[in-house]
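Left out: one protein chain. Kept in place: all the others.
The block that comes next holds chain A.
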Amino acid sequence: MPFRHKNTRRIEGLDSNVWVEFTKVAADPSIVNLGQGLPDISPPSYVKEELAKVAAVDRLNQYTRGFGHPSLVKALSQVYEKVCGRKIDPLTDILVTVGAYGSLFSTIQALIEEGDEVIIIEPFYDCYEPMVKMAGAKPVFIPLRCKNDGNSASSADWVLDPAELASKFNSKTKAIILNTPHNPIGKVFTREELQVIADLCIKHDTLCISDEVYEWLVYKGNKHIKIAMLPGMWERTVTIGSAGKTYSVTGWKLGWSIGPEYLIKHLQVVHQNTLYTCPTPLQEALAQAFWTDYRRMDDPDCYFYSLSRELESKRDRMAQLLKEAGLKPVIPDGGYFMIVDVSTLNVDLSDVDEKQPYDYKFVKWMIASKKLSAIPLSAFCGPETKKQFEKYIRFCFIKKDSTLDAAEVILKNWNKQTG
């Protein structure tokens, strides 16, 4: 009998993934890896110490509360009450998940279904599209467009066209996914830009899924604004955060969703039917780390601000190196990624007969010939926009000095070798 057991319809076409392709290629230790968003700097020592402490406490090796370890949800509610200026109930307004990834999944599974449309701003963190599809809904894309006709020096140059955005909303629109600070461009949406989105959400009675994992990583002259705090938005917004990005501990895989009880309760139902609880020792250690920083939130030494300062100088160094190599970086206002226009190098890859977009071919060529890795930007686009973004690649700069030094050597020697 032929094997009839195929994949379910919900995962049809969702099996390929840019990371599976590129993390394999870049796993070679001789390659300077500025691709995947993986810090190679150490997390702060007090964070590591908290985890070491919990290992000794017996009861922390057993199940904790499903929707979030009590001391962690308490700490999160305190931190975010201070940030938001509104009461947040730790038991009903918060769900702890396996990374922000798990929050995105829980939110989409809880609130999105067949027949719904979900607006996704391009370029986008690649999982939004398959998650929306897995929920049976239709992704509707809208691109950020460069203001200065392709000459972009800053992430602020990339904007949404308000009329174009408005045209994407209709009666089927269930939600819009917002990502600020934005991955991959590093854009920090301004209050005015958020108001345009908010007005449309309210007008069309749409939800907002706000991915704010890089919320603390904003550079001088910029402020991270939470769309949930705009009038009329708290009741329709789920805001997502990440321990991995906050504390440089991506391997802890803890994230959270914050919002009104009547939305969060549905995320909790998904959670209790998918993995039930998140690991206890990691949640306890994270709670302690949050208390430490909560106590110094008015102090510049607070890690939320000190990490941002550290990354700003890495950002500036990275930008300088790229310019010297003849590349055109787009300076991000936030996050730890930088996109770069590589078309100025005129690397001819037409003899590479793979049917992939230019940026995929460029990155593979760069890995092979320059021993430097990045991520192609068309991985973050819907089918219509791939052409618009295929001259860009994304670098990650949350890297220790020696990694950036190694990148510097490659970039300084770039023009000395012919491709």
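What we mean here is this: a contact is a pair of C-beta atoms (placed from the backbone, for glycine too) under 8 Å apart; a residue touches a chain by one contact, two chains touch by 3 or more; residues count from 1.
The rule we apply is simple: contacts and distances are computed from a predicted model.
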item	value
Protein name as given in UniProt for the chain not displayed, "MAGE domain-containing protein", "ribose-phosphate diphosphokinase", "Kynurenine--oxoglutarate transaminase 1" or "General transcription and DNA repair factor IIH helicase subunit XPD"	"Kynurenine--oxoglutarate transaminase 1"
Option touching the unshown chain, where A:178, A:207, A:393 or A:411 are the choices	A:207
Absent-chain contact - pick from A:14, A:146, A:196 or A:302	A:14
Of A:98, A:177 or A:217, the residue in touch with the unshown chain	A:98
For chain A, the residues touching the chain missing from this view	1, 3-11, 14-15, 17, 19-20, 36, 38-40, 42-43, 48, 51-52, 55-56, 58-66, 85-86, 98-99, 101-102, 105, 109-113, 127, 130-131, 134-135, 202, 205, 207, 231-232, 235-236, 248-254, 262-263, 265-266, 269-270, 272-282
